[in-house]
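In this view, the complex is presented without one of its protein chains, the others remaining in place.
Letters A, B and C name the chains as they come in the text, with residue numbers starting at 1 for each one.
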Amino acid sequence: MIESLKQQYNIEQKESRLFKLIIKKEEFLKTLSFISSSSNFITLSQIACADWIEDEIFKLNYILTTKERDKNLMIELEIPREESKLPTLLNFFPQAEVMERDLHEMYGIEFIGNPTLYDFALENWKEIPPMRREFDTLAYVNEHFDFRKGREDNRDVKVEIKRRRAEAKRLKNANK
Amino acid sequence: MNTKLDIKGTISPFNAITKLFEHPNTICYPSVKKEIPKGYRGFHTNTLTDCIGCANCQDVCMNEAIDMIPIEEDKNPKNSSGCIPRIDYGRCCWCSLCTDVCPPSSLKLEEDCIWANDNSNNFLYMPKDK
Amino acid sequence: MQEGFIDYQKVLNNEEHAIKSTQSVIQKAVDWFRSKSMFVLAYGTGCGAIEMPPTFTSRYDIERLGVVGVATPRQADILIVSGYCSYKTLKRVIRSYEQMNEPKFIIALGSCTINGGMYWDSYNTIKRLEDYIPVDMFVNGCMPRPEALIEGFVKLQDNIKNAKKEAGYIKYRENNEFYKANQKKIFGDNIEPSYEANFEGMNR
Partner (left out) sequence: MQTNNELIKIFHGPQHPGITGNMSVELDLLGETIKGARTHVGYLHRGFEKLIERRTIIQAFTIVCRICVPEPDPNEENFARAVENLADIEISQRAKYIRVMVLEMARLGALFLWMGGQSGSIGLGTIGQWSVHDRDLILDLFEELTGGRVYHMYIYPGGVRRELPNGFLDRLSQLLDYLESRLPLYDNVFFDNSSFKKRAIGIGVVDANEALKNGYVGQVLRGCGIKRDVRKDNPYLVYDQLDFEIPTFEGGDVYARAMVRRGEIRESIKILRQVIKQMPEDGLIMQKIPKHRKFKLKKDDTFVATESARGEFAYYMAGDGTEKIRRMQVKGPSLIHGFTLLEKLLIDEELSNVAMIMNSLGICPPEMER
């Protein structure tokens, strides 16, 4: 099955049962609908997204699984971080709804045609989407919460070692 | 919905009655304590004569639960920084990574792990010297 | 060098902590009865909910101590906040707590409720539960063993019986502005979850 796909697409074998196909954003719907309808890869198992902020892109991996659940195909595409938009896959896979809803909330990716892109896990979230790399969770926490008092006597060990060395040196010199 | 009388399925649950006369397997905790096996990850102990104050434990702790605080009397002359770890049990997750990275293996976990208190400020823990 | 739980030893040496025994005989009897019947609200808020079944079933059988689970906040005396609270859960916890009848107590499990725990840098969990609702007993662990949970109950019973400490619900009543201000700080003005009755008004 994978051989016939390999003739048509540039599929790379990553592991014995894991394959990868890199496509352009424009041919996304065509490729996915073709592979899911005409090959053995019928199930959408996960939509994984990674934020490559240094290249100004999101890399999305649509992971398809065969009917026998023995091979996985990762279909990778890049979309720009600003104005990230993609057509929905709701027409092919009903399970895409919740995955897209998750990604919409965590990255702010717009899935055109998905009617349920409202709150998933967060409630009344007003900041930038939390999984984007420019969102600094520690800064957010420091702004919104206080931690428990009583731990201010923590010492920086490197500074302490330097101080003690200097002190020992001074004592040695004084003894001389 | 099947309306046929399921005789076996009706009678067999009454097997549970046989358990009525068995000895209960309850551990009556405050009076009877279950023996916690050796190697359980409980409270910290720190052998002060071995601790070198390197702060590796502080570095590996992802919860920032470990403070290095100055020691009053030097028990180990090799302790270069004069500091020993103190654990915040409002942060600790008992992963025991700190004991894994400890170069002289002075920091360890003991079996005792039970502690409840009504004041939330009482959860800073100075490891016992063993 | 001090060993063990540091501040606790300070508290033990403190004179003010000595037991107050100025209450009347009737009050003492009421407190004794109160400590022997604790109805726990079955709301598993976090990780610690997984240690609730062993505690409440035959292995550790906490019913020996008069602790029973109930389904609704209106019948409950004890709310167990079992671990971290996300914003969304905290709203429901506050609502459940406010629906409970006095006297009511809160037991908080695990590191997360004390000082943030594992999720100290997470954007969606609160760090110190005490700021938002009054907690009567903290239990150490991530997560606590059933024994530790029972220890928490035993200590709470002891506190109630001997009137050792001001109960949380009295604090919540008297310092309500403090708690409400803290809640407002993280939730904004819509503290309560809005259960809108109309169908069109919902998100979908």
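Annotations for the structure displayed:
Everything below uses one rule, namely that a contact is a pair of C-beta atoms (placed from the backbone, for glycine too) under 8 Å apart; a residue touches a chain by one contact, two chains touch by 3 or more.
Since the model is a prediction, treat every value here as computed from it, not as a measurement.
Touched by the hidden chain within the whole complex are the displayed chains A, B, C. Interface note for the absent chain: among C:Phe5, C:Phe105, C:Tyr123 or C:Phe138, the touching residue is C:Tyr123.
When you scan B:Ile52, B:Ile71 or B:Cys95 for touch with the missing chain, the hit is B:Cys95. What chain C contributes to its contact with the hidden chain is residues 41-47, 49-51, 53-54, 57-59, 69, 71, 73, 84, 86, 88-89, 92, 96, 118-119, 121-125, 142-143, 145, 195, 197, 199, 204. What chain B contributes to its contact with the hidden chain is residues 1-2, 6, 8-10, 12-13, 15-16, 19, 25, 36-37, 39-41, 59-60, 62, 93-97, 100-101, 109.
Contact residues of chain A toward the unshown chain are 14-15, 17-18, 42-46, 48-52, 59, 61, 63, 65, 67-72, 74, 93-95, 97-99, 106, 119-123, 130-131, 133, 135, 137-138.
Just so it is clear, only the chains that are shown with their structure count from here on.
Taken together, the touching pairs cover every possible pairing of the chains.
Comparing chain pairs A-B and B-C, the larger number of C-beta contacts belongs to B-C.
For the pair chain A and chain B, the distance between mean C-alpha positions equals 34 Å. Separation between the centroids of chain B and chain C, computed from CA atoms only, is 21 Å.
Annotation for chain A: residues 148, 150 touch two or more other chains.
Looking at chain C, one finds that residues 7, 114-116, 120, 128 touch two or more other chains. Residues 148-151, 153-157, 160-161, 164 of chain A are the ones touching chain B in the complex.
Chain contact summary for the complex, chain B toward chain C: residues 24-30, 33-34, 48, 62-64, 71-73, 86, 88-94, 113-129. Residues 116, 118-119, 121-124, 127, 130, 135, 137-138, 140-141, 144-148, 150 of chain A are the ones that touch chain C when the two sit in their complex.
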